[in-house]
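Removed from the display is one protein chain of the complex; every other protein chain stays in position.
For reference, chains read A and B in written order, and residue numbers begin at 1 within each chain.
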Amino acid sequence: MENNLKTKNPLLRLLGGTKYQFISIPIFAIICSLIVSAIIILIVGQNPLMAYKGLLQGAGVLSKNQYAAYQGQITDFMETLDKMTPMLFASLAVAIAMQAGLFNIGVSGQMLISGFIATIVIGYSREMSPILAKPLVAVIGVIVGALAGGLIGFLKIKFNINEVVSSIMLNYIFQYVISFFINTKYVDPVTRQSRNIGANARLTLMQVEIADFKMRIPIFFIVAILIAIVMYFFMKRTDHGLEISAIGFNRDAARYAGINVKRRTLYVMLISGGLAGLAGVTYYLGYQPSILPKSLSSIGFDSIAVSLLGSNNPLGIIFSSFLITVIDRGATYMRSAAGVEQEIAALMSGIILLFSAMGTYMKQKFSDLLIRNRRR
Amino acid sequence: MLNNIIIDGLSFALPLLIIAIGGIYSERSGITNLALEGLLGFGAFCGGLFMAFFSSHFAAANVPVYLSLLIASIGGTIYAALFATLCIVFKANQVISGVVINILSVALTGFLTRQINQNFFNQPSDKFQIGVFPRTSIPVLKDIPVLGGFFNNFYLFEVIILILLAITWYLLYKTRFGMHLRACGDNPQSVDAAGIDVNKVRFKAVLISGALSGIGGMCFAYSISANFSPTIYMGAGFLAIAALIFGNWRIMPTFVACLIFGFARSAGNEIGKAMQLSSSFFDLTMTLPYVLTLLLLIFFSDTNRAPRALGEIYDKGKR
Partner (left out) sequence: MSEQNDYIIEFRNITKKFPGVIANNDISLGIRQGEIFALLGENGAGKSTLMSILFGMYEPDQGEIYLRGEKVKIKSPNQAAELSIGMVHQHFMLVENFTITENIVLGLEPEKKVFGFPVVDIKGTDQKIKDLSHKYGLDVNPTDLIEDINVSTRQRVEILKMLYREAEILIFDEPTAMLTPQEIEFLLNIIKNLQADGKTIILISHKLYEIKQVADRCAILRHGELIDILDVKTTSTQEMANLMVGKQLSLSLDKSESKPGDPVLEVENLTLDNELGVEIVHNVSFKIHAGEIFSLAGVSGNGQMEIADAIAGLINVKSGKISLNQKEITHATVKERIESGISYIPEDRQRFGLILEMPLAVNLALKSYYKEPFSQKHILQENVFLEYSDNLIKQFDIRSGQGSTTIVRSMSGGNQQKAIVAREIDLDSDLLIFVQPTRGLDIGAIQAVRKRMIDERDRGKAILLVSLELDEIMSCSDRIGVIYNGRIQTVAKADQITREEIGEAMMGVGNHGK
């Protein structure tokens, strides 16, 4: 009824109308963050526009003034996609769990353990044919990740342990135990990381020569995009997707409707863990060739925010993970080009997250404003 | 060896305890607090900043280190206000807010430390010098066999923490404010009906958790090294969460949990040293608190009770 009443303010209609909010609110959050970040950059005495341009140049979205031999905008851009691949997988892992009302804060741990197992099982068998090794790495990643995610699901349905708590505990347990094994068995004495895996097992092709450029090719990037699209249709158009969102909205009602909530919870945690496993292998056996002991990748935590920024919508997450990766990847170049400390990049991501966390509130406020505006 | 286990165990357990108590304040009021890590880091950053600028301005050498604890707690409080604003004013999901606050804390302190070092000290460093916290021993008592370790070579901040333990215990269980706070975590509607502003109580609770975490963070900074650096984010905040769950959201059992964690850690360390195991062995003992907490949850999940309204956003209009 009220939707038929028009307001004169098109901006308010965009921000307040429930129809567009899934896209307008994240964009509003990003714009707010860019403004706040610009103010910070101004305060430290630099030019924000130059800084932003530097970010985009560094990530290969804009062209730099000059490039070294075999380097070009495309090489930068491919490296950005390489870094984005695990971020996208990890964010999808967070998103599907979130759809079922589960908070998988253990993505980092699941990434680490799948990366580690894939590294020691396949990464060091240098004789294996790449055609065999690469898919095997992915398969192991999925299986190990799914088991690690499934463990959290199991603890939840069997012992009623909150997934946030068990995820945090498992993150640390994985982190220290794997650090122990790396330090005692697989350490490279120079880098203090695990020894590099062989090129045969690496999911990123390095130094591939295409038209005068030597670039990275993240072979799982396309897979990640495809999975995002499949997940979108899975959630929107299938009965299993409906069951998952039903559980996410209201566990009790889902149970009442005959949905096997426990089985679905486990199923979602298996999928989420499997996706986290893919994030793990594309990070530890793709973007990087090795594992730094006693540390968790920040991707696992950033992905929570990326998923949030993408409204937990797989298609939205493609864009939000691209954005956060661009900021992250462009930072080094921005420092040399615009003279802004590269830590500003992490700070910018943090501010974007801060504003996206307010998303629900903004939705509510703008809707209220719109309704009040119409009533007048 | 026993002496070392006790000394190191206490110097780890007590800062952990004060952070965990911060967590208890927040969670007993109904606000899930995953932000402890960020709070303690920001607090320590503020303390470190203070030391970097002012430590040389004091005649008495020990005055600035005590002041730095105060500054750290103020810093933690200010940063906690941001967290509280997110969860309480903007009604954001508390778990997500906690994660965001942590990420932002790492980014913000990293950025500011570099920026300040660059602009004021002209050096590209991500550390602040914070000096050394004084240690002391109690004569006679320290020579008691076995138990002497409790009185030997301890940091003076441990005494401060024990005093704070008594104060926070009194405040939470014996005062009107504490009663209101605990009621907010159980049934906020009833608190509102009694004419108490739920969101105000919760806001205060989160601020207290920031203040305590800030102190804890600074103590950790002193006990790790003579620097403030990004190594402060080593997961003490999450360990504190494990401790408070282990302690069933109550102060005294959480104290015991922290002691267990601390002594398990130092004992593992000492035993490793004695058996001349490589330092990697230490990684395995580090998992102990987390494994213990998980096992506890598996076997005693029935008796373990989180505050009833934990994580619930309180909306006055909703009835």
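The rule is short, and it goes like this: a contact is a pair of C-beta atoms (placed from the backbone, for glycine too) under 8 Å apart; a residue touches a chain by one contact, two chains touch by 3 or more.
Computed from a predicted structure; not experimentally measured.
Participant: Touch partners of the unshown chain, restricted to the chains that are shown, please.
Facilitator: Counted over the whole complex, the chain not pictured touches A, B.
Participant: Taking the full complex into account, find the residue in A:Asn9, A:Thr184, A:Thr238 or A:Ser295 that is in contact with the omitted chain.
Facilitator: A:Thr238
Participant: May I ask which residue of A:Ala254, A:Ile271, A:Ile291 or A:Ile352 touches the chain that does not appear here?
Facilitator: A:Ala254
Participant: Give me the subunit B residues in contact with the hidden chain, please.
Facilitator: These residues touch the chain not displayed: 170, 174-176, 179-180, 182-183, 186-187, 189-196, 302, 308, 319.
Participant: Please give every residue of subunit A in contact with the chain that is not shown.
Facilitator: Residue positions of subunit A that touch the missing chain: 1, 3, 237-240, 242-243, 245-246, 249-250, 252-260, 371.
Keep this in mind: only the chains that are shown with their structure count from here on.
Participant: Calculate how many whole Å lie between the centre of subunit A and the centre of subunit B, each centre taken as the average of the chain's C-alpha atoms.
Facilitator: Result: the chain centres lie 29 Å from each other.
Participant: Once bound in the complex, which stretches of subunit A touch subunit B?
Facilitator: Within the complex, subunit A contacts subunit B at residues 44, 103, 105, 155, 159-162, 164-166, 168-173, 176-177, 179-180, 183-184, 294, 298, 301-302, 304-305, 308, 341, 343-344, 346-347, 349-351, 353-354, 357-358, 360-361, 364.
Participant: For subunit B, which residues count as touching subunit A in their complex?
Facilitator: Subunit B residues touching subunit A: 34, 86, 90-93, 95-97, 99-100, 102-104, 106-108, 110-111, 114-115, 118-119, 235, 238-239, 241-242, 245, 278-281, 283-284, 286-287, 290-291, 293-294, 297-298, 301, 306.
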